[in-house]
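Right, subunit A next:
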Amino acid sequence: MRLEAGTYFMQGNDACVEGAIAAGIRFFAGYPITPSTEIAEGLAERLPQEGGIFIQMEDEIASISAVIGSSWVGAKAMTATSGPGFSLMQENIGYAAMTETPLVIVDVMRGGPSTGLPTLPSQGDVMQAKFGSHGDYEVVALAPATVQDMFDLTIKAFNLSETYRVPAIVLSDAEVGHMRGKFTVPRDIEVLERRMRADKVWHDGFAYDESLVPRFPVFGRGFRVHVTGISHDIAGYPRNEPEVHEELVRRLTEKVLKHRDRICITERYNEDADRFIVTYGSPTLSAMEVIANNPSIGLLQLKTVWPIPEDAIKDVAKDAKEIVVLEMNMGQVFREVERLACKEGCRNVRLLSKVGGEVHAPEEIVHFLRRG
Partner candidate 1 sequence: MEDFFDLYRKDRWPTIFCPGCGIGTVMNCFYRAFSELGMDQDKVVFVSGVGCSSRIPGYIRADSIHTTHGRALAVATGLSLSNPDLKVIVFTGDGDLGAIGGNHFIHSSRRNADMTVLCINNNIYGMTGGQASTTTPHNAFSTTTPYGNMEFPFDLAELAVTAGANYVARWTVRNVKELIGSMKKALVKNGFSFVEVASPCPTGFGRRNKMADPRQMYEWLKIKSVRKEKSELWRMDPVDLNIRGQITIGEFVDRSRPSLGLMLKSMLDGEKPEDGEG
Partner candidate 2 sequence: MEIRVNPEYCKGCRLCVIVCPRRVIEEGTELSEKGYVPPMVAHPEKCANWKRTSKKKAVCEMCILTCPDHALEWDEKVGVQQEAAEQ
């Protein structure tokens, strides 16, 4: 049973577990890696209680592969990892995008590159979430900043991946994953399912309507569908003609970007300010403290990182004299914000980056703002 409506006090990773259960997860395959291990451990205990399946696989590649297999028989499936494991999974993330397999990956980011800082946070995997696999494709990436977000955005990730048949990534970090805090479970939670194929026609398993999302031809119902990572037509057969591939790649991109208004979630505080902080994930809490004491500074919190919320950022840039981006990396979302702000004529975009494994302190942010 999912948690009853009420208030709870938990670790971020545990709230993620409860969010997955509330969303209807049926399968988890994972591999231990700090700082995401608690998610695997939590689901190892909770999933069998719900009649779901937990399996620890031999490596991260096997984990994401098993999740793909499970999804194709209709199960809501998830895996959890951190940077090094996320790197290993990239080939199959591309495969999931190409075959339009709904699945959720929780990446609890830690200091990188390489083995890096296993127990401390960073936001170094943001660009990788979108560009980690070869080729052109779109994913949905959400960035929780609080324990409440870990619960809410995990459910949202499932909903988005089911609706648009894309990999959905929850870009958490070691700080949010391990912090303990209060969160509320509401009475009504919206849980969405993939649209299933109803008719038995088997030679157009990937046919689509104006939403650009094909109905899901789940295995085991006699659809006799062929799924492949090779470029394919609506029958699912391997094809290599240029026009077929163009249509496929453009549709896979368009089907996400077309629905940006429903996918991009942001929160804006101190609306009328003319100097804005743009951030996501852990630094958000420090930024909140700064703007609470400085009403002339606004905050745009990105809850969706991919696709980048272009409209919300451009809206801020239109009237802002200055934008400061807070990131625990060398500037990843910063590049996008700078690009978009320049289009709106705002050239004063600065980055306050921290890569040592520490979250920005409010004083640091204030000091940086004063310097600007």
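The rule is simple: a contact is a pair of C-beta atoms (placed from the backbone, for glycine too) under 8 Å apart; a residue touches a chain by one contact, two chains touch by 3 or more; residues count from 1.
On how the list was made: all candidates are chains of the complex that A comes from, given by their letters.
Given the structure is predicted, the values throughout are model-derived calculations rather than measurements.
Going through 1 or 2, you find that the chain touching subunit A in this complex is 1. For subunit A in complex with candidate 1, the touching residues are 26-27, 29, 48, 51, 53, 55, 57-59, 61-63, 65-75, 77, 91-92, 95, 99, 202, 219-230, 237-238.
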